[in-house]
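Only one protein chain is missing from this complex, and each of the others stays in its spot.
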Amino acid sequence: MSVVIAEVAGTPEPPGGSPEVAGAKIAGRSPRALAWARLRRDKVALVSLGFVVFVVLVAIFAHPLSQLIGQSPYKPDRGPNGLSPSGIPVGPSTHHWLGTDDQGRDILSRLMFGAQVSMIVGLAATAIEIAVGVVVGLIAGFYGGKVDSFLSRFMDVVLSFPFLLTALAMSARFGNHLSITIGVIAFFSWSQPGRLVRGQVLALREREFVEAARSLGSSDLRIMFVDILPNLIAPVMVYGTLLIPVNIVAESTLSFLGLGVTIPKASWGQMLSDASGSGLYQVAWWFLVFPGLALLLTTLAFNLLGDGLRDALDPRFDRIGKG
Amino acid sequence: MSPRATAVEGVTSPRGAHSTSDDAFVRVEHAVKRFAIHGNQLFRRSKEAVHAVDDVSFTIRRGETLGLVGESGCGKSTLARLVTGLQPVTSGTVVFDGQEITRLSRAQLRAVRRDVQMIFQDPYGSLNPRRRVGSIIGDPYAIHDESRGDERKRKVQELMEVVGLNPEHYNRFPAEFSGGQRQRIGIARALALKPKLLVCDEPVSALDVSIQAQIINLLADLQHDFGLTYLFIAHDLSVVRQVSTRVAVMYLGKIVELADADELYERPRHPYTAALLSAAPIPDPDPARRRQRIVLRGDVPSPVSPPSGCRFHTRCPKARQDCVTVVPDLDAVTGSSAAHVAACLHPVVDGEDLGAAAAVIDQSDQAEIPALEAIEKITAGIARSVDDQGSRA
Partner (left out) sequence: MPLLAVEDLGVSFRTEDGVLHAVRELSFSLEAGATLGIVGESGSGKSVTAQTIMGLTRGASLQGRVLFEGRDLLTLPDRELRRVRGAQIAMIFQDPLSSLHPHYKVGWQIAEMVRAHTGLSRRQAHRRAADLLGLVGIPQPTRRVDDYPHQFSGGMRQRAMIAMALALDPRILVADEPTTALDVTIQAQIIELIGRLQREFDTALIMITHDLGVVAEIADDVLVMYAGRGVEQTDRESLFHAPHHPYTRGLIASIPTSAVRGERLKPIPGQPPSLIDLPSGCSFRPRCAFAFNRCENERPPLHPVGGNSSESAVAEHVSACWLPELEAGAPSRRSSA
């Protein structure tokens, strides 16, 4: 409905400015408060946020939690609760709530530790990508000209590297450390936020408040970080939220291929690899389904949260105050 | 001349005299600003250029308000940016308070920025929506490393009071203010470093009529209280007349007339000025109906390829043959005071009715009001076609 106003009642009433629609009344509410209020009204986003928080908490407290339920992700349970006499994993039971894997290890605790890996990689890689992307995009967009041409072409080149082949090569060269995984993933994706930021900055630098800052004698660096950067927070935050699941899936992919986290450490992708590679999923559905569900639900939650964030932060709605 | 404009402490400006180099606070000489139009992006070869400002010279006296009017494409906004140093000149000089600013380095220009400030047109665009108002107004202090912490906050709140804002709204965001209030924020920001010259680029055009008056009053008060000099740019002639000491009229990059405000409005010498004044709607039913309106033909030409000779000749009601080839200088006009200059080969004489004038040259490629017969023909044609199809309602 608000959009209707922006299009209908908000037909530019010039030379006047604000039709004082929400202006005087909503005095005292910062853009942040307004956005939060909008987010609170979005049930789907709230549920997704709850799920994300849940996953993060599980990841943080994976160790004490698994001790709580008396399981370990590494210790195989060779007894009858862990593996059947013929060596096939046992399904969900009172001993192992989500069943066991091919080694008899408890799936639930492995999922929790897998969440740890996913969150660490997802968040760390995203953080690096955003940091690098913002800096490069800011410089490219603000200065334009040759600087921009060079940086843009560079970003294009990075984007054109084939992910898997290069990841393979880099892992072969550098090994399977977690930080290598994070580095590899970040390397491939930083140019995405980079291009986004560059586009935003290109538009923002033409805004009158930037000209005003220049007229006050502000230096380029100051304009970039004090004037332009705050206007980037909203789109970057949304984009970042949508990048996290991409990175999580990337890590799962690498683990699936054996390039990421290795046995016996737990990772959702690696669990999926074990389940499908050994063919055990045909008899032990829980071995495939639970890691798969974990990945699916986490990815879904982040994506829905990102959508909700975008709707809450959408600058279009900011304009209701001015028609 | 407004008593307020001259009542600047300790400074008086002589009335109607030629400005000498002594009392010229700002002197612009033969300023040219050329923008290249890149024909081909890849190869960046500039085929054409726009002379947004084409050889403009004028002075601004200390303490006065120089009004600058013109329509779109005339170059007034560009000229404003040349005066403040926001845009470098292509050629020519700008001298501010005895110092030439056109050849300064960026660092040197920064120091000058304290003395020359700008107020922008768009109250919504000229404030960073993601920053708090206190931070926006305090920006000049931060940039020039003056005042910190509590002292800065105090100064900012003082400024807010001066411009009529509630100092308790220090932490609010621009979106929480109305258009008029935002403009006040912009003014407060401009005043922070105690500038001497304020360039106002259409400061009230985007505001409601009843709010415009508030801001105009505020600007007048500030000029009086702080001894400011204004370069006031607007397209609304009545606003410019109200605030200005002298007024300059621009057309397609050149100044075509410059005179004391009263004299310009009562006895314009350039046909364009006369047409501009006549075109502005008057909020009074009687003169509106009775006056002879000069309606120009055609659109404002594109600044990319301006007409030859006098640029106004394509629309001028009294254009003659020499107007096509000769570029007129900005000269004094017989019958007006010495300070009244116009760039016209055949200025308007007292008592002349431009509405009844006829151009001698060919201006046929211009939009015009259609003849009565043409209207009748089409009216009949439409009525016929609708009737032929019967009622479709």
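Note that the chains are named A and B in the order they appear, and that numbering of residues resets to 1 at the start of each chain.
In the analysis below, a contact is a pair of C-beta atoms (placed from the backbone, for glycine too) under 8 Å apart; a residue touches a chain by one contact, two chains touch by 3 or more.
As the structure is a computational prediction, the values presented were derived from the model and not from experiment.
Touching the missing chain, out of B:L237, B:V256 or B:A319, is residue B:L237. Residue B:D284 is the one among B:D150, B:D284 or B:D350 that touches the chain not shown.
The omitted chain makes contact with just one of the residues B:V53, B:L66, B:L296 or B:C344: B:L296.
Remark: the residues of chain B touching the chain excluded from display are 1-5, 71-72, 178-181, 208-214, 216-217, 220, 235-239, 241-242, 261-262, 275-276, 278-285, 288-289, 293, 295-296, 299-300, 364-370, 372, 374-376, 378-379, 381-383, 385-386, 388-389, 392-393.
Assume only the chains that are shown with their structure count from here on.
Annotation: 50 Å between the Cα-based centres of chain A and chain B. Contact residues of chain B toward chain A in the complex are 84, 86, 109-110, 113-114, 117-118, 120-131, 139-140, 143-144, 172-173, 175-180, 182, 186, 189, 205-208, 211.
Across the complex, chain B is touched by residues 14-18, 20, 23-24, 26-31, 207-209, 211-219, 222, 226-227, 230-231, 233, 318, 321-322 of chain A.
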